[in-house]
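For this depiction, one protein chain was excluded, whereas all remaining protein chains were kept in their positions.
Our next item is chain A:
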Amino acid sequence: MGNPILDTFFEETEELLESLAEGLESMQGAEFDKETVNSVFRAVHSIKGGAGAFKLNELVSFAHSFETVLDEVRSETLELTPQIMHTLIRSADHLTDLVDAARSGRSMPEDVSAGFLSALQACLGEGKIEAVDAWDNFEFAAVTLDIAPIEEPGAEAEGEAAPAGFSIAFKPHAALYANGHEPALLFAALADLGQMTTTVDLSAVPEWDDLNPTEPYLSWTIALRTDESEIAVQEVFEFVHGLCDLVISPLTDPTPPAKAEPVPEAKAAPAPAPQAAAPTAPAGPSATAEAPKAEAPTMSDRAAAAVAALKKPEKGDDAEAKAPKATLRVDLDRVDRLINAVGELIINQAMIAQRLQDMTSTRDDDLVMHIEDYRLLARDIQEGVMAIRAQPVKSLFQRMSRIVREAADATGKMAELVTSGEGTEVDKTVVERLADPLTHMIRNAVDHGLENREARAASGKPAMGTIKLSASHRSGSVIITVRDDGAGLNRPKILEIAKRKNLVAQDAELSDSEIDQLLFMPGFSTAATVSNLSGRGVGLDVVRNAVTALGGRISISTTPGQGTEFTIMLPLTLAVMDGMVVTVGGQTLVVPITSIIETIRPQPSDLHRIGTDETLLSIRGRMIPVVDVSRALGFPSPEITGSPLLLLVESEGLGECALVVDGVQDQRQVVIKSLESNFGSVPGVSAATVLGDGRIALILDPDAVAGGRSGYHMPNILSNAGRTAYANV
């Protein structure tokens, strides 16, 4: 795509779509404020505006209709029924599709858009949406004013308790319009604060021939009668600061409020502000901050209110916090380069510290202290840099609610998605690569997890099925769970299918958890009928592969009649992982903590020889294969004798197995280094890392090591996928 401006538009549109989805979601809740509707409206409006600039007509026309309905909702002329809500949400989905289509240069089938358009039209009843070309008007909305009723100035003066007010001189710059702001909306917001009188100054408008359509010629003088503080007025103009000439001054002929006596003082307080506040916004708070002081001696109700309103610079901060945070778009490569460099810094620091420790004879306390500072700083930098790559899972979760809707529609079930922990931050790559597996799991949950309506009714469950999607941090890992409140796994059926497909022996006796694991076997699909959604031959095995490739694990638990829960455990980042540093055959190796269940030193009587050179460990009534890591890696190794130290690891595909190691040195975070970039893949090893002494230690791939144990070989894709994930770091 050659157009960087267009790229930026799509990037921004993505964010807008996100806030649109978010807004719509909170509109579904019991209570939502007007601001939510406004933000939803703004999002659609901005997309429309941007799309118009790029002549993306399809997008513009749909956004226009969408916006029209939203506007009706906003102005409360249209009641937000569940039916309309549904239409709005589906429209947002369609808008997303349209944006995607525009991005890839495709166009959506006409009839799809037409369907959505007519649904929107239906919301409005008697064909209120004007033809699409009405959107042209929006650019000139500054002229076609639709402001609050203009008062006769005199009429108000009679009012006995006429509130105080401000005179506002407002002259927009061209940039204000260019940024998509809209004086009429500002005026509407002002009108909410009180009664206002607007006078437009047309004197600057030139002759038609000299008229430059992009130049602003209009300016307004507004007399606003309000009890609100000046800050409230300034807030209305908050987003157009610097884009207009704005002078806010108290009304010159204020009608004294009836009950407040020391009015002159109270009025005096805001008085100094205007000059300071007028040209530049930041001056405002400081000028007003002084006001309370002057006011202090003559505190009255009125003054106190004024002070209360004025002395809240925090309020301004709040408003700022609500506004989108300033962000920076940075090429990912640059971030990754930084991450690499920081990884080196950490190692370098560890090396220096270790050298220093070795020089015990000349112990320099100062130096030790400095090194400690160095360590802390390096960690700080590392965390900071890692945080750049971290992203909340929110965007991912938002996409899932659409999946639930679509899946529910397709299967004729009712389902809603309940999410929690959307703020949980995960490495960007993890977020990206999790999208497909998660989509699949959500579809599965709706399609297979939830019962159909009759079955739900029969078991006394609400017709609306619930899919719970949650994310959380737990001891250096990210836990993502997908839970449905369906019928739970039908284990006899699973076993039957597995037997029919020859995935297990016909006479196999499997434990419950072993049956659950069958779901992850390649070629397994429980759907009796192949539906449009799942059962496309892409099974949970693919989900598991994807999770494994990210260095994570997936597990399943089910309660008959109450539902099924899938739990994905992922490392926080792909660049660093927690590892156990062990010694094997004189070599130092790192074993990923995520795969280790426990370390044990068994009694010799728990070890049983089988065949010529295989050993089994009996633990808690089960027999687990023992793998001599040293031999598996081709290092010289003595026979297993006595009671070796065993690492009990969970190996995908093979269940648990015990790895023989010589000793455990340490448990620490290690920076993952690719072996493939300069060499190639090495069997049994997923990657390498650099230890504190600068030496390289290999990171063991327990699956591959365990898989190489006997004649049985892991499907290659598993271990390879794991390596690829590391190699990309």
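The criterion applied here is as follows: contacts are C-beta pairs under 8 Å (C-beta built on N, C-alpha and C of every residue); 3 or more make two chains touch, one makes a residue touch a chain; residues count from 1.
One rule holds for everything that comes next: contacts and distances are computed from a predicted model.
Trainee: Hey, which one's the missing chain according to UniProt: "Chemotaxis protein CheW", "Branched-chain amino acid transport system ATP-binding protein", "Dihydroxyacetone kinase subunit DhaK" or "FAD/FMN-containing dehydrogenase"?
Mentor: Of "Chemotaxis protein CheW", "Branched-chain amino acid transport system ATP-binding protein", "Dihydroxyacetone kinase subunit DhaK" or "FAD/FMN-containing dehydrogenase", the absent chain's UniProt record names it "Chemotaxis protein CheW".
Trainee: Could you tell me which of A:Gln121, A:Thr221 or A:Asn340 touches the chain that is not displayed?
Mentor: A:Asn340
Trainee: May I ask which residue of A:Ser104, A:Asn212 or A:Asn678 touches the chain that does not appear here?
Mentor: A:Asn678
Trainee: Which residues does chain A use to touch the chain missing from this display?
Mentor: Answer for chain A: residues 340, 343-344, 347, 587-588, 632-635, 673-675, 677-680, 682-685, 688, 690, 694-698 touch the chain left out.
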